[in-house]
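Removed: one protein chain of the complex. Kept in place: all other protein chains.
Chain naming follows the written order as A and B, and within any one chain the residues start at number 1.
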Amino acid sequence: MNTAVSVKDLQFTYPSYSSANSKPLFIDLEGVFHQGIIHVVFGRPESGKTTFGRLLAGLVPAFTGGSVSGSVLVDTIQVLETRGCHLLEHVGLVFQDPDEQILMAQVEDEIVFPLESMSLNRPQMHERLEAEISFWDLDDLRTANPGNLSGGEKKRLLLAVLCAINPAVWILDETFEELDEQWRDVLIKRAVESGRTVIILASKHISLYDLYVSTWSIIDNNQLFQCSRDETLQKLGDNWEYKKIHPSLPYISGDSQYQREPVLSIRHLSFSYPGSKSGSDFTLYVDNLDIYSGQITAFYGPNGSGKSTLSKLLCGLISPERGEILIPGKGGRLRHAAPGALQKYTGYLFQNPDYQIFLPTVKDELMYSLLQAGIEKSDARAQAATCGELFGLYNLKDTPATMSYGSRKRLQAAVCYQLDRICTIFDEADSGILLAEYIRIIDLFVKRESSLIIITHDLRLAEKLADTVVQFQDGRARKVEGRRKS
Amino acid sequence: MTSSSKNISTSPAYRIVSISVLTAVTAVFTLLIRIPIAPTRGYINLGDVAIFFTAFTFGPITALISGGLGTAIADLLSGYAQWAPISLVIHGLQGLAAGLIVRKHIIKFRQNADNTAESDEHREKGGRKILISLAAGLVGTIIMVGLYFLSGAALYGIGPAAFEIPGNIVQCVVGFVGGYMLTRAVVKAYPPVRDLFL
Partner (left out) sequence: MIESSYHEGDSFVHAFDPRAKLLLLITGITTLFLPFGVEFSAAYTGVFILLAIPAAGFRHAFSPFKLLLPLIILIILLTPPFFREGEVLITYRNWILLTEAGLMRTIVLIVRFTGITYAFFLFFASTPLNQVVLTLRWYGLPLNAALIVSMSFRFIPYITTTYHHVSDAHKLRGSYQTGMWGWSHIRGLLPVLTSVLIKSVKTIPVMAMSLESRGFGSNSKRTSYQRLRGGRILFTHFIFSVMISLIIIALPYVVA
């Protein structure tokens, strides 16, 4: 079998903007990928799998800075000495976040743009465009602005672009994550039929890989290990043994001595969004739902099923059309809560930690709300240091915006923690960070007897962690009784 | 060891994308964040904040294109299409002038920062930096207010055009002060921005 990609002695280090020098991401990384088959490369969050994909595509370090050495050979091209634009027909990459890859204001233009770079003539472009538009079922969206598409539609658009270019090596960065079952199937079959070299970068294993993947590898400890399926999965670790990672957790949520009171009561709540061009109006309706103190409630369901809308209602970011949200007033009696009151009652951990970062150092970020609340500067400083330590933020002089994703996520959680809200919502906080980190953060909130709502795509996670699972489907919420074993 | 960190901002793809993103930022600041004041154009907006920010961080050329195009697109989308060509020129020149005035200083400052690490000299120059920024703000304001007056006078007479002057001055001064403060905040909170000036 011919070699499609070979990597030798690869070293890579990102540039550092803090006082400490940054650690190398790859040390003597080696790997070989054969032509015409499907490879999967696993990596836990922050192991560098996205960077690995971008290195193969000639985009790193050109656009990120950093120092690199070694060799990356695609076919006969030295990638590290080649500009990304010359690799168009050799390596094609589908980014993890489609919002950071889509460039054009119209679906058709997005597909055609790289074909224009390839100097194809109009009939050739037309043929490829039409073939991919119909294959990926984008016919109704031809003239739509890609910014207004759903997550799955954006992924399909980017796959259509990839297939229209049809490069020799396909790199799919977590592409299967955002697709539903049906399209996962379509994609993997297309990948097999194409006869191209396909490298799937993934953080979680799905059963589909067992059927189609030829080689297994994992990026771990700055290196790439190419081994058997079982060895790879063992290295990836069974994330689900969270008791091993954090044994204290079950005691807290399972404590039956604790008297539970509702902290948020939802009564006949409804909210609707005006329909988009393609669909009808979306209406969320929740008849009766209580969130209890000291408990973990999981909101589980597919994208667009109403989880986020309900969360926004609970935080007072939007006002309900009908129905109301009650919170305990004086003497514990439930009373109506206006959006303004809810904004100070419910905390919300946005999925993206960058939405709230604006200060130069971790210390400033941690002290901000304390100073706003009128706490003395020296006290605030001490509290910030304690809180930083609690969340594993030891260097308070670091610049948040240049820290790693995991650290930014912990900082965001720490800032939220300091607000000391009665109830806190975690919006898909489990994506992009290690499960152990996620559970440690949850644990800190639970220890303080905050009520927690976790939004997740992951039913297993929901069932394992939560006392109550609320399932969402098409704007309806269905409560599933507590599945957690005490 | 191949090392590349300083030349990112000169790659053509990077430049095109940065101009487009800042054009969109300018358009969004102009469209979204409005404070009603002058009746002729209806509002003061924070478009100028984005323009001065661009001029101080990304330099004159980026400010010329994104300042002009961003405000022109905003005019187009809000139904003031007749203003689009005029905004394109005026706000473009405003960004260009502000960027050119601070350019020499910023490039010199960056060279110094490269050669000598944190020295007291820099702090002494802090006062001069404010003065140079103020000059940029002043020239930007004069260009914007003056050219809007001239084009207003040509389009609908001296009276209404003169009536707009105070509103435009307020918008531009707010734009300068806001743009300056944001530049400081962003440079502190995200130091890599320093390397992007061209």
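The rule is simple: a residue touches a chain if its C-beta (ideal position, glycine included) is under 8 Å from a C-beta of that chain, and two chains touch if they have at least 3 such contacts.
Here the structure is a predicted model, which is why all the values come from computation and not from measurement.
Undergrad: Any idea which chains on screen the missing one touches?
TA: A, B
Undergrad: Could you tell me which of A:10, A:59 or A:191 touches the chain that is not displayed?
TA: Spelled out, the listed residue whose C-beta touches the missing chain is A:59.
Undergrad: Which of these touches the unseen chain: B:17, B:89, B:107 or B:134?
TA: B:17
Undergrad: Specify the residue from the set A:264, A:401 or A:446 that touches the hidden chain.
TA: Here the residue in touch with the unshown chain is A:401.
Undergrad: With the missing chain put back, which residues of chain B would touch it? List them for me.
TA: 8, 11-14, 16-25, 27-29, 31-33, 35, 39-40, 42, 46, 49, 53, 57, 65, 69-70, 73, 76-77, 79-82, 84, 154-160, 162-163, 174, 178, 181-182, 185-186, 189-190, 193, 196
Undergrad: For the chain that got dropped from the picture, name the residues of chain A it touches.
TA: So the residues of chain A touching the unseen chain are 54, 57-60, 62-64, 83-88, 91-93, 95, 97, 99-106, 108-109, 112-122, 125-126, 129, 145-148, 312, 315, 317, 343-344, 346-348, 350, 352, 354-358, 368-369, 372, 401, 415-416, 419.
The rule is simple: only the chains that are shown with their structure count from here on.
Undergrad: How many angstrom between the C-alpha centroids of chain B and chain A?
TA: 34
Undergrad: If you look only at chain B, which of its residues touch chain A in the complex?
TA: Its residues touching chain A are 1-6, 8, 11, 13-14, 185, 188-192.
Undergrad: Give the list of chain A residues in touch with chain B in this complex.
TA: Touching chain B from chain A are residues 11, 15, 17, 61-69, 80, 85, 357-360, 399-402.
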